[in-house]
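Yeah, one chain of the complex is gone here, protein chain that is, but the others are all in their spots.
A, B and C are the chain letters, set down in written order, and residue numbers restart from 1 in every chain.
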Amino acid sequence: MASETHAAGHGILHHHFDDLGQQRESNTLGMWLFLATELMMFGGLFLAYSIYRWQFPGAFHAGSQHLNITLGTINTFVLLASSFTMAMAVHSAATGNKQKLLFYLILTWLFGAAFLGIKAVEWTTDWKEGLVPGFHWFYYQEPANAAKVPELFNQWATTPDQVLLYFVVYFSMTGLHAIHMIVGLGVVGWYILLAARNQFVGGNDQPVEIVGLYWHLIDIIWIFLFPLLYLVAGFHPGGPH
Amino acid sequence: MEPNSYPLTGVQASSMAGDIDAVALFVTLVTVFFSVGIAIAVIFFAVKYRRGAKVDRSNAPLHSVPVEIAWTVIPLIIALSIFGWAATLYFRHTQVPPGSMEIYVVGKQWMWKLQHPEGRWEMNELHVPVGKPVVLTMTSEDVIHSFYVPAFRLKQDVIPGQFTQLWFTPTKPGTYHLFCAEFCGAFHSTMVGSVTVMEPEEYAKWLTTGNTQQTFAQVGAQLFRQYGCSGCHAGNSSVKAPPLEGIYGKSVPVQIPQPGTPLERIPATTVVADTKYIHDSIVQPEKLIAAGYRNIMPSFRNRLTEEQLFALIHYIRFMADQMPPARGSRGDVSGLTPEDYKARIGFVPENIKKITGGSDASGGRTGSAPSGTTGTTGGGATGGAAGTGTPQQ
Amino acid sequence: MSKDSVNAIAQGDSGPLLAEPEVPREHYINTNYSWQSWLFTLDHKRIAILYLISITLMFFIGGLGAMVVRLNLLTPDGAVVRPETYNKMFSMHGIVMVFFFLVPSIPAVFGNFLVPMMIGARDLAFPKLNLMSWYLYVIGALIGTIALTAGGVDTGWTFYAPLSTKYAFGPVAWVIVGAFLAGFSSILTGLNFIVTIHKMRAPGLTWFRLPLFIWSHYATSIIMILGTPVLAITLLALLFERVFQVGIFDPKLGGDPVLMQHMFWFYSHPAVYIMILPSMAVVSEIIACFARKPMFGYRFVAFSSLAIAVLGFLVWGHHMFTTSQSLFSSMVFSFISFLVAIPSAIKVFNWTATLYKGSIRLQTPMLYALGFIGLFTIGGLTGLHLASMAIDIHLQDTYFVVAHFHYIMVGGALMGYLGAVHFWWPKMTGRMYPEAWGKVAAIVLFIGFNVTFFPQFILGYEGMPRRYAIYAPEYQVLNVMSTAGSSIMGLGYLLPFCYLLWSLKFGKPAGPNPWRATGLEWQVDSPPTTFNFDRIPIVTQGPYAYSAEADELMDAQADLERAQVELALMQRQIDSSHVDEQEEVAGGV
Partner (left out) sequence: MAKHATTHSHQASGGHGHHEGHGHGHDAHAGEHHIVPVSTYLAVISFLMVLLILTLVAAAFDLGALNLPIAMVIAVAKAAAVMYFFMHLKWSSKLVRLFATIAFAFLAILFVFSLNDYIGRGWVGMPTPWK
């Protein structure tokens, strides 16, 4: 490792910092700046979402009908819970409790994996139903679903093309979110190994805090995605026809 | 041709050109004033205070709030006056004058197709009479293009899936460049042509020559039958769909569908049936539902070319000119009583009474059947103003 | 007086060379010559050098595109290549120059090299991230340039949908990947700068003691981290749409190509400030140093950088006056565009005022800085034409726009970059460049630039659209003029390239502070050691503690001494015939 360390007694202080306080603050600030870029990046998709939903409200209502609200709710629960366990992991690292740190990190990882698993189940269903734009889009072309097209007109005032646009937005947003989850899982998994090797002891708890910030941001993005994508029409898909 | 008063800028051939050149000249003068001023100051200082020059260097000021304020506020005032002037002009540029002669433009890689209502169409060439406002209604078949006539000092992007408009009043007969200004692929630089401004009599003569077996409305009428529009929309065909005679340029009652809310519960509102409304109704029939009808029309998005859409729109407009509906006929939806609605579709939209009850609108409408292009285009142009018709949730 | 100094003076250099002209024994370059020590370095200075080499390469690739473009425009029907090739060439020129040269140019080279030194730090806050940003840049640039040269794309650097997603030929997806990676590299650079400037300033170095270079780079970094992610997601969406033919901007589905333009310009307009703010940073440093005066209105210049960064985010719609953008929106964007002119004007006025009562030395960096002021003023003011909505409907997408942004990008950003190269060359390499050649190149470049781009203003007003391979014959005269100018400009670029390379071996050793400049970077050796400072300095004063009056006195004294030395030398020449030997010794190894 080229970044030799020289502060006496502290193997964790990098050479170019004066002291641990400065290093810790820099790391925190750096992570928050990175989160700001992540927010702006998702922001572009949220903008596209807003504009198209405003223009094609029907498509977004109709499209959201194809999603499984139950699984979405469970996933939201899972991700909120993982945020809690991650916060606890950070707490355990700060208090120097290695056993608890390991426990909570593993729990966080499991929650994250569960989230992706459930997401995978949802996507598989979409795939089977032919709701994946560009790859497997036939739902509204199927003879069996021929009746759905006039229904789209009558009930949701929309067309298959616009529902397709909704699904493009849906897969872009959840896809980008899932990529972030996968990265998060990788890092948390690696940190579990590091924690097992006593890497986060003796005041070196900050890496856990930093990865925690990232994890919470993914959670926050999902907090918005859930109502925006799943609950467009809520549970009142009403309207007699 | 008379000598050009702005040798560096080319001919001014539209009513906007002179004004745009004037504001551009002013901004150019500002540019010259400041850049020359700065250059002189820099050179003067560089010479006077060059190293070794025996000059007074004592008490050099390092900051001065009054000076900073001065050179903040003065440029600001200049900048904002330019903004005001240019914005006023631009505002005028967006207001299509009533009674403009309408020409349809379709851009595609790498040609312009221009359609005169009288039936004559042109490729990469545009003939217009001098002194008469012309409005181009434009769209693209593929990528973004931009309709640019330097002599008019005007351009407007031509965007797929959207209508854009550009109007101008040619002021000087002659032949001018027509360019595509937005990069549109391999042969972008050959997507050029010419605009010929003619004396009105010449133009009238020109219109009757060449490929004019059919008027544009006749082309539209053919499509109207070919694509089965007449099956539902023709005057006597059916009660499933609103008849289209006479609706162009008028206020028509519509319902803005709200997802999940049955049509019966949605109050009706009115929009002006202008070019945009009819275009939308063909490619996005689900967006606005003619009040009192079911939403059963299929979308023609991607099934009709933009040229065909223009022809259909023009035909519907033509019907308004030629066949004013009699009061109370099927074509005149405003004449329907709530009972008529009930009989026809089984329900009455919530506030339809409010809208159809006031007979001023319908009275005015049947009273003077519009004749000639001028009247209806006026309606169309103002329609653009009033009928923003954006769904509100 | 030491023998060395006497000899340095005896050599008659124009600036008073009082520093010790010797390359220090140990510095960041000679610590290790192995390729690993360069490719895995965490030293901000070495990473800066890596960037310098890679962006110079990119500059010449982009320049190649420009050359073909200019040659082809010699005749109205295309002198050398077919329209398709022409389109690929201007796209290559634009994409390479914007994404792989201008955006990283000053921040990644000089920002990396100088920010830590100027604030008295040993390195940037995140050295590994810094190295990673270079790798992202190199990979992105490689993918991008290979795709651009091997296949070629005809999208222009703006990638407008649906042209780029459906209709363009060639490996558009790969070019987008390249630009995406370069974007990420710039995010990491910006992040590093912000944290470093906030957290690693030397004791006593308060915000208002910071050099304006730091202020400008701070503002630049804000744009980098907040703007670039939006470009990234736009490019991702384009990529998705290009590869799978189903996408967010597809008009066939009801998607809106104008939304793509909104998202693109949300980054790409502020990106103009990513390119120009660092140049302003350089110019502020050079003007103060070569006028031997503190910056006039320091605080106004500092805050105008931040004002530009923030206001710059609110004006992107002025690129879209001729699209279907709503009138209201256009009005707002136009109004703010006029406001953003003000902080730029403040800077220009303050630079000019700094010259007043200075002791002005017209050495090469100063020539570039003064050239910058002139060209940037013209470029900025012609921006008013384009911000005026009514004029813009005539000028949008014509050569007027081309001329305008080249006055900003080349006349501004590139002049600043070359000024920085000359100003900090002695610091980076420890050697002086040949001053006379430097001046010649600067003047050639200035003339060539104006001959190239001034005619384009007229071309544009006469209505010649940009990106035309074939054009109407009446535009030929001005196009030929422009091409002629570009060949002069090309020479102006080759000259520095040659003499700077030459100076690496044969240049005179510079000593720590050849310009007698203030600023912490000048207090360390040239080239500096790996960790810059032996001891972290304590700062007690603001920047630019120059005094024109004191310098004049010192110079007069130095001139006197030089005259004495020359006299002595002449005496000695008469006395003995061993002068040659002495000069050899003084000239250094």
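A few points about this structure:
The rule we apply is simple: contacts are C-beta pairs under 8 Å (C-beta built on N, C-alpha and C of every residue); 3 or more make two chains touch, one makes a residue touch a chain.
If you're wondering where the values come from, they're calculated on a predicted model, not measured in any experiment.
Remark: the omitted chain is touched by one listed residue; of A:Leu29, A:Ala113 or A:Ile192 this is A:Leu29. Residue in contact with the omitted chain (choice from C:Leu64, C:Val80 or C:Ala202): C:Ala202. When the missing chain is restored to the complex, the residue among B:Gln95, B:Gln214 or B:Asn302 that touches it is B:Gln95. Although one chain is hidden here, its contacts on chain A can still be listed: residues 18-22, 24-25, 28-29, 32-33, 35-36, 39-40, 43-44, 46-47, 50-51, 54-55, 73, 76-77, 80-81, 83-84, 86-88, 91, 94-95, 205-206, 209, 212-213, 216-217, 219-220, 223-224, 226-228, 231, 234-236, 238.
Residue-level contact of chain C with the missing chain is found at 1-2, 5, 18-20, 119-120, 198-205, 222, 226, 230, 258-259, 262-263, 266, 313-314, 316-317, 324-329, 331-333, 513, 516, 518-520, 522-523, 535-541, 543, 545-547.
Keep in mind that, in the parts below, only the chains that are shown with their structure count from here on.
Here B-C and A-B are compared, and the pair linked by more C-beta contacts is B-C. Centre-to-centre, using mean CA coordinates, chain A is 38 Å away from chain C. Counting partner chains per residue, chain C shows two or more touched chains at residues 252, 254-256. Counting partner chains per residue, chain A has residues 55, 161 touching two or more of them.
Partner chain C is touched in their complex by these residues of chain B: 8-10, 16, 19-20, 23-24, 27-28, 30-31, 34-35, 38-39, 41-42, 45-46, 49-52, 55-64, 67-68, 71-72, 75-76, 79-80, 82-83, 85-87, 89-91, 93-94, 109, 142-144, 146, 148, 150-151, 153-157, 159-162, 164, 177, 179-190, 192, 284, 301-302.
Those residues of chain C whose C-beta lies close enough to touch chain A in the complex are 40-42, 116, 121-129, 187, 191-192, 194-196, 198-200, 225-230, 232-234, 236-237, 240, 244-248, 250, 252-256, 259, 262-263, 531, 536. Listing the residues of chain C that touch chain B in their complex gives 83-84, 87, 154, 156, 160, 162-163, 166-169, 251-252, 254-258, 291, 293-294, 296-300, 321-324, 327, 330-331, 334-335, 338-339, 341-342, 345-346, 348-350, 352-353, 355-362, 370, 373-374, 377-378, 381-382, 384-385, 387-391, 393-394, 396-398, 458, 461-463, 465-472, 548-549, 552, 555-556, 559.
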